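All protein chains of the complex are present and in place, except for one that has been dropped.
Naming follows writing order (A and B), and every chain is counted from residue 1.
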Amino acid sequence: MNNTEQVKLSLKKRYAREKRFQWYGKIAVWIGFVFLATLLLDITLKALPAFQKTEIQLQVPIDWETLGLQPDTRIDPESLRTVDFGGVLKKSLREVFPDVKKRKDKKLLYRLISSGAEYQLRDLILSEPELIQQGKISLWVTADDDVDTFYKLKKSTSRIKPKQAEMIQQLMDQGKIRTRFNDTFFQNSDSREPEQAGIRGALVGSFWTLLVTLVISLPIGIGAAVYLEEFAPKNKLTDIIEVNINNLAAVPSIVFGLLGLAVFINFFGMPRSAPLVGGIVLSLMTLPTIIISARAAIKSVPPSIKEAALGLGASHMQTVFHHVLPLAMPGILTGAIIGMAQALGETAPLLMIGMVAFIVDVPGGILDSATVLPVQIYLWADSPERAFTALTAAAILVLLAFLVTMNAIAIYLRKQFERRW
Amino acid sequence: MTTLHETAPVIDAHQDIQFDGTIGENLVENAKFSTRNVNVFYGEKQAIFDASLDIAENEVIALIGPSGCGKSTYLRSLNRMNDTIPICRVEGELKLDGENIYGKSMDPVLLRARVGMVFQKPNPFPKSIYDNVAYGPRIHGLARNSSELDEIVETSLQKAGLFKEVKDRLDAPGTGLSGGQQQRLCIARTIAVSPEVILMDEPASALDPIATATIEELIDELRENFTIAIVTHSMQQAARVSQRTAYFHLGRLIEVGQTNQIFTNPRHQLTENYITGKFG
Partner (left out) sequence: MTASVLILLIIGLSILAFLAGRFRAARAQKNGRLKALPKHYGYYTAIWSGLPALILLVAWSALKPVYIHEQIREVLPQSVLTQSNASVDLYMNDILLAIQNNDTRDDPVLIRAVDRYQQLQQESNWILTVLVVLLGLSGIVYAMTNSLLRTQARSHTETVIRVALFICSGVAIVTTIGIVLSVLFESLRFFQSVNFFDFVFGTKWSPQIAIRADQAGSSGAFGAVPLFFGTLLISAIALLIAVPVGLFSAIYLSEYASQRFRATAKPALEILAGIPTVVYGFFAALTVAPFIRDLGQSIGLDVSSESALAAGVVMGVMIIPFVSSLSDDVITAVPQAMRDGSLGLGATRSETIKQVIIPAALPGIVGGVLLAASRAIGETMIVVMAAGLSANLTANPLEAVTTVTVQIVTLLTGDQEFDSPKTLAAFALGLMLFVTTLVLNVFALHIVRKYREQYE
């Protein structure tokens, strides 16, 4: 009984320690959760303004005379080249504020609308030339980003002059300013003006880059996995290959960028900033991920199926291509999707090969200069304008949406085709 | 398990053998453990049906039966090791010295300090031989200073018959010993806490015959100080080390009796079939 008493004495202290230890664990898990929640919440809150854009309503005179065209001119890009749409908009702005007389104030007035508004007007007339017959149209034009920020936050910023604030107040009183869904963000490419900047170019760039990555890394990854799992002899070379693949998986991504710069761009003279080079670099980077998961998938195919095929007289190669690979395919694809998701979020190596350039055009192929979504995020995050912060956060949300979708597909595939042998 | 709660279930469909409750001396006077109507479940599946058994002080009782009969499960419910399996549920009345094992006032840590356990596969910690044995006394604070701890370690190793073999290399890792030595180390580790009861779950099943013989001798010596319950699948072992034997079949306690009587003159048909090797 002596022992029992002694143990009893120590119990209280020990259970207190036990409880404390459990709390450390709980706290650790919750720290992780809180960080995750803060991150997502912070970005979502920052992104929200970017999904709305501010517009100002103008009565725009678009008769032939104002446009400076002969009546009944054929409306095409060539004939509209001479038209001063900016001037037309300025005139309609002055009509809204007839008492603005001073030169300095007029300048402030003109800065209320986006510099892209004139293209908005031009495109409208190009698509609907018959509007000219009306002589005057009511048009909602995109406001400048400073106006946009001011209007959404409803408080003064240093970039809005008191005079402009008065003007905006007047517009609000007349109901001539509104916010609506920001389609520009999805339709345009990069721009120096936040209110005209969008992610279309970056999305298309990401698409081309990922396409190259997929086309290169999937066949090579599957080939390597098949070789290592099914045909590789047990020797030094195979060992070296295996160690190599494991190590490559942990090499910092920026080093792959250096490789791309030195080998593909400087040695082979491939074009800078092109999705082709970006795709090659990313495929080298994702290759280990794909190989490792493909090997796991191939390994999980039970040997009995292989033996059955071999027993019927199929060659080893036929067995692998007719039986093992089809059965391993869901697992391989799951790994490939996860690898692609990694590649989609990767930034650093692409900076090295010049995909950081400011590119306004939507890339039309794998040899055009392009940027990708994460690099676009990096570029915008660096921009000083306040409105770019919201755009950056919005672009991040789009990127995360893509990643979530890809991972969801991977999980679905795994659930759907998971077999218990 | 279709015949779950009938009074006399048929438990051997091949021979149509009926079970009408435990036969023999399952209850004793000076019980260390007394268990009544024990039912154990793993999730939906019932592993033990209404077992009632007493274990007397300072006896060696052997639990035998074909694999999957619930003997290990029964043993593990005696020191609440089943608590570590989330889906496991124990019902019935289990008492140690009259104290309810599953009661609120019973502390599992204290219970396990009083009821030690030796496992099927030797499982020394990846520590030195000394630290393995000193582990229990250290966590329970049984030694006031290092010389006392040295003493506990030495006597435990001596009692486990291992001291002579390892006294020069107490700092060597316990995992470096042979299988039989490892198992004796695990017994020394258990003894070091000075438990009142030692539960042994097929302690020799992973060992060669010579190591097995050493363990069996050891069990015989330990009987003086400890109450021992041993699960074994070897009938010879049960015959050699135990005074009483309990036979389990498909989760039911079929027959309990003096070891001599069980092996020479079994009363239940199933016991006889098992002893004579009709199945096992």
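Quick note on the criterion: a residue touches a chain if its C-beta (ideal position, glycine included) is under 8 Å from a C-beta of that chain, and two chains touch if they have at least 3 such contacts.
None of the values given here were measured: they were computed from a predicted structure.
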{"item": "Residue touching the undisplayed chain, where the options are A:Ile56, A:Met167, A:Val277 or A:Met352", "value": "A:Met352"}
{"item": "Touch criterion as defined above, residue of A:Ile240, A:Ala308 or A:Val360 at the omitted chain", "value": "A:Ile240"}
{"item": "Residue touching the undisplayed chain, where the options are A:Leu48, A:Leu131, A:Leu248 or A:Ile409", "value": "A:Leu248"}
{"item": "Which residue of A:Gln187, A:Asn266, A:Ser300 or A:Thr405 touches the chain not shown here", "value": "A:Asn266"}
{"item": "Sites on subunit B contacted by the missing partner chain, in the whole complex", "value": "79, 81, 84, 86, 109-114, 116-117, 119, 121, 123-127, 135-136, 139-140, 186, 189-190, 193"}
{"item": "Contacts of subunit A with the absent chain, listed as residue ranges", "value": "7, 14-15, 17-18, 21-22, 24-29, 31-33, 35-36, 39, 42-43, 46, 219-224, 226-228, 231-232, 240-241, 243-248, 250-256, 258-259, 261-263, 266-269, 284, 287-288, 291, 315, 317, 341, 344-348, 351-352, 354, 356, 374-375, 377-378, 381-382, 389, 392-393, 396, 399-400, 403, 407"}
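We take it that only the chains that are shown with their structure count from here on.
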{"item": "Cα-centroid distance, subunit A relative to subunit B, in whole angstrom", "value": "63"}
{"item": "Partner subunit B, residues of subunit A touching it in the complex", "value": "3-4, 6-11, 14"}
{"item": "Parts of subunit B lying in touch with subunit A, wherever the complex brings them together", "value": "107, 109-110, 113-114, 139-142, 193-194"}
